[in-house]
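Let's turn to chain A:
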Amino acid sequence: MDIDFGTIMFFALAIVAVVPAFMVVLARDIVRVAFWLLASLCGVAGLYILLGADFLGLTQVLVYIGGILVLILFGIMMTSKDPLHEKATASGKRSPVTGLVTGALVFAVLAAVIVGVGFEENKGVSGGEPTTTKLGEVLLTDYVLPFELVSVLLLFVLCGAAYMARRRREDAHA
Partner candidate 1 sequence: MLLTLATFLPLLGMVVVLLLPKDNKNLIRWTATAFAVAAFIPILMITVGYAGGKGIPAPETLRAEAAAVVAAAPAAERGRITALLADARANTPTLREFTPADPKHLSDGDKKSLAAKAEIVALEKAGSYDAWHEAWELTLAAASPISQDIRYMEYGTWIPALNIHYMMGTDGLSMPLIFLTGLLWVLCFVYSFSIENGVKGYFALFLLLQTGLIGVFCALDFFLFYVFWEIVLLPMYFLIGYWGGANRLYAAIKFFIYTLVGSVLMLVAMLALYWKDGFDTFNLLTLTSLSGSFDIGFQTWIFLALFMGFAIKVPVFPFHTWLPDAHVQAPTAVSVVLAGVLLKMGGYGFYRFSYTLAPDAGISEMMVLLIGGLGLINIVYGALCAMAQKDFKSLVAYSSVSHMGFVLLGLAAMTTEGIQGSVLQMFNHGVSSAMMFLLVGVLYERAHHRDLDRFGGIGLQMPYYTGFAIIGFFASLGLPGLNGFISEMLVFMGAFNSETFFAGSSTVFALPRWIVYLALPGVVLTAGYILWTVQRVYMGTAKKEEYKTFPDLNWREVFSLTPLAALCIILGVMPQLVLDPMNATLDHLRAFIVAGGVN
Partner candidate 2 sequence: MQNSIDTARKVVAEGMSGLLPELLLAALVCVLLLADLFLRGVKPRATAWIAVVGFVACGAALVQRYGAHAEIFGWVQSDGPRGMLLNDHFAWFFQMFVLAAALVCVPMAMDHAAFRSRRMGEFYALLAAATLGMFLMASSTNLLMAYLGIEFASMASYLATAIDKRDRAGSEGGLKYVIYGSVASGVMIYGISLLYGMTGSMHYGDIARALQVHAATEGQLMIAAVLIFAGFAYKMAAFPMHFWCPDVYQGAPTPVTAFLSVASKAAGFAAFVRFLAAFTAHDGTFFIGFGDEKVPASFGWPVIIGGAAALSMTVGNLGALWQTNVKRLLAYSSIAQAGYLLMAVAVYAAGKGQPSGGDLAPLIYYFVAYFFMNLGAFHVITVIGSRTGATSVADFAGLGRRAPWMAFGLGLCLLSLLGMPPTGGFVGKLQLLSAAVKHDLLWLAILAGINTAISAFYYFKLLKCMYLDRSDAGVIRSGAANMAVLAVLVAPVLILGLAFSPIADLSRGFGF
(Lines give C-alpha, C1' and ligand atoms only; values in the text may rest on other atoms or scores of the structure.)
Protein backbone atom coordinates (compact mmCIF):
# COMPACT_ATOMS: atom_id res chain seq x y z
CA MET A 1 0.00 0.00 0.00
CA ASP A 2 1.70 3.10 -1.16
CA ILE A 3 1.07 6.09 0.98
CA ASP A 4 0.49 9.30 -0.89
CA PHE A 5 -0.77 12.67 0.13
CA GLY A 6 -4.42 11.80 -0.58
CA THR A 7 -4.36 8.79 1.69
CA ILE A 8 -2.80 10.72 4.52
CA MET A 9 -5.34 13.48 4.13
CA PHE A 10 -8.18 10.98 4.05
CA PHE A 11 -7.21 9.40 7.32
CA ALA A 12 -6.53 12.74 8.93
CA LEU A 13 -9.96 14.05 7.94
CA ALA A 14 -11.60 10.79 8.88
CA ILE A 15 -10.19 11.09 12.38
CA VAL A 16 -11.43 14.68 12.52
CA ALA A 17 -14.89 13.47 11.49
CA VAL A 18 -15.19 10.37 13.65
CA VAL A 19 -13.48 11.13 16.95
CA PRO A 20 -15.49 14.30 17.64
CA ALA A 21 -18.62 12.39 16.62
CA PHE A 22 -17.92 10.01 19.49
CA MET A 23 -17.37 12.95 21.76
CA VAL A 24 -20.76 14.37 20.73
CA VAL A 25 -22.33 11.30 22.20
CA LEU A 26 -20.08 11.06 25.23
CA ALA A 27 -19.79 14.70 26.30
CA ARG A 28 -22.15 15.76 29.05
CA ASP A 29 -22.16 19.51 28.57
CA ILE A 30 -24.39 20.63 25.73
CA VAL A 31 -22.18 23.55 24.73
CA ARG A 32 -19.26 21.20 24.42
CA VAL A 33 -21.44 18.88 22.37
CA ALA A 34 -22.13 21.70 19.97
CA PHE A 35 -18.47 22.41 19.49
CA TRP A 36 -17.56 18.77 19.06
CA LEU A 37 -20.26 18.67 16.40
CA LEU A 38 -18.60 21.59 14.71
CA ALA A 39 -15.35 19.68 14.46
CA SER A 40 -17.06 16.58 13.14
CA LEU A 41 -18.96 18.52 10.48
CA CYS A 42 -15.74 20.20 9.41
CA GLY A 43 -14.14 16.81 8.99
CA VAL A 44 -17.01 15.61 6.82
CA ALA A 45 -16.80 18.77 4.71
CA GLY A 46 -13.11 18.15 4.27
CA LEU A 47 -13.81 14.59 3.14
CA TYR A 48 -16.28 15.86 0.54
CA ILE A 49 -13.71 18.25 -0.84
CA LEU A 50 -11.05 15.57 -0.83
CA LEU A 51 -13.34 13.34 -2.87
CA GLY A 52 -13.78 16.04 -5.48
CA ALA A 53 -17.17 17.28 -4.38
CA ASP A 54 -16.09 20.81 -3.71
CA PHE A 55 -19.53 22.39 -3.95
CA LEU A 56 -20.98 19.84 -1.55
CA GLY A 57 -18.16 20.48 0.89
CA LEU A 58 -18.74 24.21 0.87
CA THR A 59 -22.50 23.77 1.20
CA GLN A 60 -21.84 21.57 4.19
CA VAL A 61 -19.83 24.36 5.79
CA LEU A 62 -22.38 27.02 4.92
CA VAL A 63 -25.52 25.17 5.91
CA TYR A 64 -24.48 22.99 8.78
CA ILE A 65 -21.79 25.05 10.37
CA GLY A 66 -22.90 28.52 9.34
CA GLY A 67 -26.58 27.87 9.78
CA ILE A 68 -27.60 25.00 11.93
CA LEU A 69 -24.78 24.94 14.41
CA VAL A 70 -24.97 28.67 15.04
CA LEU A 71 -28.69 28.28 15.48
CA ILE A 72 -28.11 25.59 18.08
CA LEU A 73 -25.72 27.84 19.97
CA PHE A 74 -28.17 30.72 19.81
CA GLY A 75 -30.86 28.41 21.05
CA ILE A 76 -28.78 27.35 24.02
CA MET A 77 -27.88 30.93 24.77
CA MET A 78 -31.40 32.28 24.58
CA THR A 79 -33.17 29.55 26.48
CA SER A 80 -30.81 29.23 29.41
CA LYS A 81 -30.83 31.65 32.30
CA ASP A 82 -27.18 31.18 33.02
CA PRO A 83 -25.11 30.62 29.86
CA LEU A 84 -21.95 29.77 31.67
CA HIS A 85 -23.43 27.07 33.79
CA GLU A 86 -22.87 23.49 32.70
CA LYS A 87 -25.87 21.91 31.05
CA ALA A 88 -26.15 18.16 31.23
CA THR A 89 -27.51 16.48 28.12
CA ALA A 90 -29.15 13.58 29.85
CA SER A 91 -30.56 13.20 33.28
CA GLY A 92 -29.76 9.98 35.03
CA LYS A 93 -27.50 7.24 33.83
CA ARG A 94 -28.46 4.65 31.31
CA SER A 95 -26.71 1.43 30.57
CA PRO A 96 -24.63 1.91 27.44
CA VAL A 97 -24.77 -1.77 26.53
CA THR A 98 -27.98 -1.68 24.52
CA GLY A 99 -26.82 1.35 22.59
CA LEU A 100 -23.43 -0.13 21.94
CA VAL A 101 -24.79 -3.43 20.73
CA THR A 102 -27.38 -1.81 18.47
CA GLY A 103 -24.87 0.64 17.13
CA ALA A 104 -22.32 -2.06 16.49
CA LEU A 105 -24.88 -4.23 14.71
CA VAL A 106 -26.08 -1.42 12.46
CA PHE A 107 -22.48 -0.46 11.76
CA ALA A 108 -21.55 -4.03 10.91
CA VAL A 109 -24.46 -4.50 8.53
CA LEU A 110 -23.97 -1.20 6.75
CA ALA A 111 -20.22 -1.63 6.59
CA ALA A 112 -20.66 -5.07 5.09
CA VAL A 113 -22.97 -3.67 2.46
CA ILE A 114 -20.77 -0.72 1.62
CA VAL A 115 -17.59 -2.75 1.47
CA GLY A 116 -19.22 -5.56 -0.47
CA VAL A 117 -20.97 -3.58 -3.16
CA GLY A 118 -19.09 -2.76 -6.29
CA PHE A 119 -19.56 0.97 -6.21
CA GLU A 120 -16.66 1.38 -8.63
CA GLU A 121 -18.90 0.47 -11.51
CA ASN A 122 -20.91 3.61 -10.93
CA LYS A 123 -18.14 6.11 -10.40
CA GLY A 124 -19.41 9.63 -10.87
CA VAL A 125 -17.71 12.71 -12.26
CA SER A 126 -13.96 12.61 -12.39
CA GLY A 127 -12.11 14.31 -9.57
CA GLY A 128 -10.21 17.53 -9.98
CA GLU A 129 -12.60 19.66 -11.98
CA PRO A 130 -14.78 22.09 -10.06
CA THR A 131 -18.31 20.73 -9.86
CA THR A 132 -20.23 23.95 -9.27
CA THR A 133 -20.85 24.73 -12.93
CA LYS A 134 -21.96 21.22 -13.68
CA LEU A 135 -24.28 21.14 -10.69
CA GLY A 136 -25.80 24.47 -11.58
CA GLU A 137 -26.45 23.29 -15.09
CA VAL A 138 -28.02 20.03 -13.97
CA LEU A 139 -30.19 21.75 -11.40
CA LEU A 140 -31.69 23.98 -14.06
CA THR A 141 -32.06 21.30 -16.72
CA ASP A 142 -32.53 17.68 -15.67
CA TYR A 143 -33.49 18.44 -12.12
CA VAL A 144 -35.41 21.63 -12.67
CA LEU A 145 -38.66 20.21 -11.38
CA PRO A 146 -37.36 19.07 -7.98
CA PHE A 147 -35.43 22.31 -7.75
CA GLU A 148 -38.53 24.42 -8.24
CA LEU A 149 -40.66 22.24 -6.03
CA VAL A 150 -38.25 22.67 -3.18
CA SER A 151 -38.91 26.38 -3.40
CA VAL A 152 -42.65 25.84 -2.99
CA LEU A 153 -41.90 23.51 -0.11
CA LEU A 154 -39.75 26.12 1.57
CA LEU A 155 -42.42 28.78 1.05
CA PHE A 156 -45.17 27.02 2.90
CA VAL A 157 -42.89 25.57 5.52
CA LEU A 158 -41.70 29.10 6.29
CA CYS A 159 -45.28 30.32 6.56
CA GLY A 160 -46.14 27.32 8.71
CA ALA A 161 -43.14 27.88 10.95
CA ALA A 162 -44.13 31.52 11.35
CA TYR A 163 -47.66 30.47 12.22
CA MET A 164 -46.37 28.02 14.80
CA ALA A 165 -43.95 30.49 16.34
CA ARG A 166 -46.34 33.45 16.39
CA ARG A 167 -48.12 34.16 19.62
CA ARG A 168 -51.78 34.10 18.98
CA ARG A 169 -53.36 37.50 19.43
CA GLU A 170 -56.08 36.03 21.64
CA ASP A 171 -53.40 34.69 23.96
CA ALA A 172 -51.65 38.02 24.07
CA HIS A 173 -54.85 39.79 25.08
CA ALA A 174 -55.81 37.25 27.66
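Methods note: contacts are C-beta pairs under 8 Å (C-beta built on N, C-alpha and C of every residue); 3 or more make two chains touch, one makes a residue touch a chain; residues count from 1.
How were these candidates chosen? In short, all candidates are chains of the complex that A comes from, given by their letters.
Predicted model, so just to flag it, every value in this text is computed and none were measured.
Of 1 or 2, just one candidate touches chain A in this complex, namely 2.
Taken together, the chain A residues at the contact with candidate 2 in this complex read 109-110, 112-114, 116-119, 121-122, 137, 140-146, 149-150, 152-153, 155-157, 159-160, 163-164, 168.
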